[in-house]
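First the structure, which I've put down as structure tokens, then a few questions once you've had a look.
The chains shown are only part of the set, and none of them has been moved.
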């Protein structure tokens, strides 16, 4: 099984957040890999990884980082495929990571999701892959439909909230 | 010619910024359309647009908005294809737009680029399309290569800067 | 009993905050309803809700949302009645929600209260309804008078604080 999405993070401490990207890809049966890489600790490996990713069939890279979060941008500078950046809240409520990832200079985009927004990164990766894949596209339609369930359930719960002047 | 990318903005005042997305797509010969839409002024048209986009063959949507920038997220809630959000600097240095676009709740991602980062939105759209398109992928490789030219030129200019103790 | 105020929120997790709006309306015997809606998960239902609200006699809508908080603005784009927005603190101390709600573009206002300011949203809704309702207006006068009680009580407590050089 050849991975289509590569999830990279700088530390296993990011795993509880990034698990949600893996969960989503797994649910949609999109093969993926997970690796630890650090723009600062292992610059040589980052380069090796980036240069090989496309040849190994990787279509999208999801890169998570906190603080001065360079990993997504550094990877993006080395590949032609889209890179999704997940700012991790490690300090300053994640604002440093958000700015370090989103504010890339012209020429080298990173598709940034919200702070700790790993599930959204997984969905976005699936959307990119679905561009040329009707089956994944259908699964995304199903997922989108299922988003309503939480609201249906919430309305059921809210019906149980009782006030004298509450009308529903 | 059927468009593959749809660029939408809330006002022609965003055109000077968003032109850079159009320029990039045009340079890569990727057909695109440009429309004005407003999440707040024309909610019905946004829905009509969103529902029809995929059927018309649109693969990626680029949506620009400033201030409480809802357009990218609202579009994203209505389509399965990827939506790229461009925060426009209309107030607070663009910080309000960046947060209104990037901080989407779980389930509905927007691929956010930097403030006024329209060229990067165009590149990202091309990267997504290149997933299943070797020609566009090659053009992106050429573009990536060309990014070095600006640095080569800069080094030539910097050689002309003279100091007694400057060694190069 | 026909509701005059409609409280909407994206999730039951907002209920502990939003309960204070319901409490206030209930105390003033203003009929209200509570529903879950999501600008992003259920855009079609949001539209159905918004278009029907005025016909059902709703005079004011209170909409709560966190992060990239689009719900109040999206509702406001679809109705003529006033919409009160409550920024929920779900990330970044609620600053993202405050900006996503308050910084609406010209033409579509949202009456924004403070972060997690649900009681104030309830009071503001009552003030709007009191515009044409002398009984509610009188109840608001009573409520305003009662605000002093907390200060009277605080002064009694502060009298118990003893210091050698404290004179009161």
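For reference, chains read A, B and C in written order, and residue numbers begin at 1 within each chain.
In this section, a residue touches a chain if its C-beta (ideal position, glycine included) is under 8 Å from a C-beta of that chain, and two chains touch if they have at least 3 such contacts.
This is a predicted model, so every value here is computed, not measured.
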| task | Copy number for the full complex, please, knowing 3 are shown in place. | result | 8
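Keep this in mind: only the chains that are shown with their structure count from here on.
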| note | The distance between the C-alpha centres of chain A and chain C, rounded to whole Å, is 34
| said: For chain A versus chain B, what separation do you get between their C-alpha means, in angstrom? | reply: 19
| note | Flagged in chain B as touching 2+ other chains are 102-105, 107-108
| said: Applying the document's contact rule, which stretches of chain A touch chain C when the two form their complex? | reply: 93-95, 114-116, 147-148, 150-151, 154-155, 157-158, 161, 163-168
| request: Please give the residue numbers of chain C that touch chain B in the complex, ascending. | output: 10, 38-41, 43, 47, 66-68, 70, 73-74, 76-78, 91-92, 95-96, 99-105, 107-108
| said: List the residues on chain A that touch chain B in their complex, please. | reply: 20, 59-60, 80-82, 84, 98, 102-115, 117, 119-121, 123-124, 127-132, 137, 140-141, 144, 147
